[in-house]
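Pasting a structure below so you can have a look.
Just one protein chain is left out here, and the rest sit where they should.
Lettered A and B in written order, each chain numbered from 1.
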Amino acid sequence: MYDMKALYEAKSVSHACELLIEHPQSQVIAGGSDVLVQMREGKRAGKELVSIYMLDELRGVTLDEDQNIRIGSLTSFSHITHDDIIQKYIPVLGEAVDMVGGPQIRNIGTIGGNTCNGVTSADSASTLFAWDAVVELTGPEGVRRIPISEFYIKAGKVDLRPGEIQTAILIPEKAYKGYFGHYTKYAMRNAMDIATLGCSVNVKLSTDKQTIEDARIAYGVAGPIPMRTKTAEAFVKGKKISKELMKEFGEKVLEDVTPRDSWRASKAFRCHIGEVMAERGLEKAVKRAGGEI
Amino acid sequence: MVVGKSVQRVDAVDKVTGRAKYTDDLCDKQALIAKICHSTIGNGKVLSIDTAEAEKVPGVVKIVTCFDIGEKHYFPTAGHPWSTDPNHQDVADRLVLTDRVRFYGDDIAAVIAEDEVAAAQAVRALKVTYEEYPVVLDPIEAMKDDAPRLHEEYPNNILNHTSSRFGNYEEAIKEEGLTKVEGWYDTPTVQHCHIENFICYAYQEGERLTVVASTQIPHIVRRIVGQAVGMDWGKIRIVKPYIGGGFGNKQDALYEPLCAFLCKQVGGRLVKLDISREETFMSNRVRHAMKFHLVSYVRKDGTFAARKFEAYSNQGGYASHGHSIAAKAMGAFPQLYPCENVECDAYTVFTNRTVAGAMRGYGMPQFAFAVESHTDDVAKVMGIEPIAFRKQNLMPVGYVDPFSKNELYTDSFNQCMEKGMKYIDYERKLKEYQNQTGDVRKGIGMSVFWYNTAVWPISLETSSCRMVLNQDGSVQIQLGETEIGQGADTAYAQMTADVLGIPFENVHTISTQDTDITPFGTGAYASRQTYVAGFAIKQTGLLMKARILKYAHELTRMPEYNLDIVDGNIVRTTDGRELMTLGELAKEALYSLEHCEHITSESTAQIKSNAYSFGCCFAEVEVDVPMCKIQLVDIVNVHDCGKLINPSLAEAQVHGGMSMGIGYGMSETLLYDEKTGKPLNNNLLDYKLSTFMDHPHLEAEFVENEEPTSAFGTKSLGEPPACPVASAIRNAVLQATGVAVNQAPLRPQVLFERFKEEGLI
Partner (left out) sequence: MSEKQYKLLTCTINGKKTETMVDVRASLTDLLRNDYRLTSVKKGCEVGECGACTVLIDGEAYNSCIYLAVWAEGKRITTTEGLLGPNGELSDIQQAFVDEAAVQCGFCSPGFIMTALEILDSGVEYSDAELRKLLSGHLCRCTGYENIFKAVKKTMYKRLGKEWKDC
């Protein structure tokens, strides 16, 4: 039995917004794999909850007329992984969210919840950063869309205004077309774990596959919120593929990452593996894009 | 004969259908719910607890704080048999609730409420003020003169310090040409992580108090509850249903005393105390973290001239099993590699960590990590291949321990090692993996151990058994020795079937222990049950058989010495003729108008023997040096635990122990905040228990040298599999990288630091 003050079940997106306005102290609950855990721990005990879990219209992956990928915020990790559109265009996102927790968590956990809790270790987040994802938010004043990098404000805090819920995550066609990626999760075990560091790399190669036309790299747990390492990205852009380039790319990453010391891992350790992960991640992304090293 | 056969577990079907009932499944839903208020400081004194806000929470029935407990009944918690000799009794240092806080999570108050939400709300609403003292978490720090003292009666926080001396160490090290190898080895605080957390419920009927509990040791808990609540032991009844694992944590009185106390506080109403996973980590028991200092002086020929062993065992806040664990580790040292000149010292030291108690292996996983890591370190320095070095120095065949009288009767070590080498292709890989460079390196390593069976001669060893003949010739058997998942009930049924000469299906092991009706037995610990219960079963079975044959004599007029029971029939041994079935006899015996007799037997077997169990582990690893990660590629444990009663269940036991050993070697460690003593990762997400994806295939193999002292040729297997694994993995990493990692677990952060020190990264 959860220690909740009240449960309000939204019947539609607009109803959810109304409920949130009506109960300003309330907390949105999607799949609950974070909210309920925190409630059990006592952190959110006694709170009112607005459940959006039953809003099936927020589930599923679609391609819009402009070939942008639209992921409903309540789509579960396992459904993202198994989705045909994801597998065809951005399989790396499917792979990344297939590393969240364990299978049951991936059945209940939603991509919306994973991003709305503002946690840097979220397995989806670094990949969404790396793919220039756009977050769709629906509120009493309508719909607004913002880049995911602007959605995250600080640790545990995202740009959700009163009465707003996240309704979709969009990957624009220009962000994924021609790009190939790789996600590395560094954790202490191979399942049921949170990332010590997450690293998502994607690249676009020149037509002859010799040169990196564009590269994006994003980390989770390298700072208080997920982040891109722009210095390294700029550095490899337009460069010829080589083993040395991968190594240099890894070193450049250190100019941007700011992990912290914690009991989970030291800053020095996180920096060290961050470098290795960048190097290896870029290598794998290049190979996936058809390049040779 | 069914002993030696892999028959199906007697409880398997009930467990896969959800019919097997565990404590919570049995508790009436109307039970009042108790929740504990744990201290949020690691060391100090509770000055006051303001209950005013908590009292207002709707549904609260009663709040009891450490200031309300009335007469203070200090009690010991260790699941040891009671000793009538006051000098051998466990330290009685616990109260059901305490105002003197000795670890973060100590029990300072409790709320009884109508439901769990109200109870939790009220616990959060309690306002506690403390006088805080500095915390000390490390045993060596805690021994310093200026360290905060946890228990007034124990200067320098030393619960106990014992020594043993053989020969003359100081003289022996003067021998010329010796090589000195020295090392410090460090093992972590780990938790049992049985999937069912501790839970119990209590209620009174008349003057008597019943506690239904998830425990390994119902008869011992009965005594402890009596001591803790100041009741006559006979007025206490403990019931133990199926339990979801124990691994030693439930070989302690955990919260049965508190639950019984709270039940009395509300006039005997039904009170349930369901411990959360976070509380399990914080406020149950853990494995003693130990630091070891080992020194070996080795001759050029690879033999030991002199050795030194120092162990510092982290007891946490209360005595629980106390020094027994470090003492056991120390006792193993001169026996595994006998040497003429040995100095051993073991210290058990109070700190503000979680209370350490019994855990599968009872000091031996710590011992094996240190000593078997050291063995490889010595072999490396001496330039001797690790197995050759062991063969040269290990306990020889015919070795007898003067204290336990245990004897190595057979060439078990070599037989086990040979099997392990063969499985893992040791010699080829050892060569192949030498002197590797590059990012990813492979390595192979191994480790050996020996383990006692049962606790004699340190403590009482006894088991009582009851057998009852039913109308159909089937038999109920009851023992105080408990089923905790290991398959004990099945093994008992197999032994009983063979002793009585009846089919396995006709033996019904009563799984539940109820101290009102179950014969006295001390329970599941020390890998004792199959060995010790074996004597009780054999003795009681023979008694039963004699009674049956006596009655058969009345019915058949044949002399008893010409009768036997074979496959459930009364057989005339002179010609093998089946005279009647046991069912026919039993029916006659129960319903006879001339001589009615309920044929039963009951007896106590006190055992004054013990037995060495042996084994080894071989592990193959792949180390990704830049990523500071180990992948376990292959692993095998080989055990000589004597005769296997049920090979398939024995194998399953080994798998579980190996898994626990893998976690011990690679990932598990309970971490604490240095300043406050607060546990940092007391949940199953942050505490890195191995998952399905962290294991390769686990290979379990056996050498079956029947144990001559044993009723069924068997000896310990429950705990041994967990002992040699961590050191085998560590030694494999040593072979792969050349880096000796002396701190378990070999988790990435530790590897990062070591690889950096050694210039690998």
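Rule of thumb we're sticking to: a residue touches a chain if its C-beta (ideal position, glycine included) is under 8 Å from a C-beta of that chain, and two chains touch if they have at least 3 such contacts.
Note that the structure is a prediction, hence the values are computed from the model and not measured.
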Touching residue (missing chain; options A:51, A:73 or A:184): A:51
Touch with the omitted chain, as defined above, among A:27, A:68, A:107 or A:206: A:107
Residues belonging to chain A that touch the chain removed from view: 1-7, 9, 29, 32-33, 36-37, 40-41, 46, 51, 53-54, 78, 101-105, 107-108, 190-192
For chain B, residues in touch with the removed chain: 6, 8-9, 11-18, 20-22, 24-25, 29, 117, 192-197, 242-245, 247, 274, 276-277, 484-487, 648-649, 651-653, 655-660, 662, 683-685, 689-693, 695, 697-698
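Note that in this section only the chains that are shown with their structure count from here on.
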Averaged-CA centre spacing for the pair chain B and chain A, given as whole angstrom: 43
Touch list for chain A against partner chain B, complex: 1-3, 41-42, 45-46, 102, 186, 188-194, 196, 263-266, 268-269, 272-273, 276
Residues of chain B defined as touching chain A within the complex: 115-117, 120-121, 124, 278, 626-628, 667, 671, 673, 680-681, 684-686, 688, 690-694, 747-749, 752-753, 761
